[in-house]
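Can you read through this structure? Questions will come right after.
Right, chain A next:
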Amino acid sequence: MSIHSLPTTTCAEPVPQTALQALDLTVRYRGRAALRGVNLTVADGSVTALIGPSGCGKTSFLNCINRMTDLIAGCEVSGTLSLFGEDVLTDGSNLLALRRRVGMIFQRANPFPLSIRRNLDLPLREYGIRSASERAGRLEQALRDVGLWREVIDRLDDPALALSGGQRQRLCIARAIALEPQVLLMDEPCSGLDPHATAAIEDLIHGWHGRYTVLIVTHNLAQARRVSDHTAVFWLQDGAGTLVEHGPTGALFAAPRHPVTADYVAGRAG
Partner candidate 1 sequence: MGSDAVSGGRRARPVIAMLLPLLLAGCGDGGKAATGKLMLTGSSTVAPLALEIAKRYEADHPGVRIDVQTGGSSRGITDARSGVADIGMVSRALKPDESDLVAHAIAHDGIAIIVHASNPVTELSADQIRAIYRGQIATWQAVGGPKRPITVVNKAEGRSTLELFLQHFGLANTQIHASVVIGDNEQGIKTVAGNPGAIGYVSVGAAEYAATHEVAIRLLPLDGIPASTVTVKDGRFPLSRPLNLVTRGQPQGLAGDFIAYARSAAVHDRVRSLYFVPLD
Partner candidate 2 sequence: MRDRLSAVAAWGAAGMVLAAFAWLIGDVLWRGLPGLSWQFLVSAPADAGRAGGIASILLATVWILAIAIGTALPLGLATAVWLAEFGHRQPRLQGHVNHALDVLAGVPSIVFGLFGNAFFAVTLGLGFSILSGGLTLACMALPILVRVTGAGLQAVPAELRQGAAACGLTQWTTLSRLLLPAALPALLAGTLLGIGRALAETAALIFTSGYVDRYPGSVFDSARALSVHIYDLAMNVPGGERNGYASALVLVALILCINLATHALARGWQRSMS
């Protein structure tokens, strides 16, 4: 926790702790490689945008981090992936604990078909928080953090599915951060939202610098430039996705090193 409370500085002098490190990460679906040989290090408290055309393994990469890959029949992950130094991929590691440390926001908002309150209460309860008042406190804090508190305060017991698209997505974000994760994975969180709702979510991400390590998949290059401080470019090579370039967002967009990246960010390819 102490790490989280450290103020982030713009100067790069104190080397930030590594949150995530992937070495030669490869994902296969029924034997066919979808993502091959990814090496990527993500600093704690940073926001990393994953960009690239569809089908080049960005979501597969994200799914490895909280092992959603386990849910997919025939999916095999090899290589190593560590989270704050702990191996993620070993079978013996505690899956539930991992997923509580790594929150995930999906392309389509997926609140549980329960009340707004139960949406947050259920995971908190699962998390072992017995005290109702503590749960209520966390619920309020999470909803305030995503700016939803005022909008839903008088209808916490209404069904979550009655919320608008943007509200649903913010509820899902609240559900994730209520568990106080270290890492947040966002898989095109704004692709189904209007510009207004998108802006609200981008504002949230801005506020998270230093607090959560964020990995966000997006097809919106402008969004990647707005919210991230690092960008990773994925591309399809020899039938499998791979990471072609990774670096600070400003530098990458200004002076791409890889020709593929240059074409992509200039809108000439992908």
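Here is the rule we go by: a contact is a pair of C-beta atoms (placed from the backbone, for glycine too) under 8 Å apart; a residue touches a chain by one contact, two chains touch by 3 or more; residues count from 1.
Inclusion criterion for the candidates: all candidates are chains of the complex that A comes from, given by their letters.
Here the structure is a predicted model, which means the values were calculated and not measured.
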item	value
Touch assignment for chain A within the complex, options 1 or 2	2
Footprint of candidate 2 on chain A - complex, ascending	66, 68, 71, 73, 96-100, 103-104, 106, 108, 110-114, 122-123, 126-127, 172, 175-176, 179
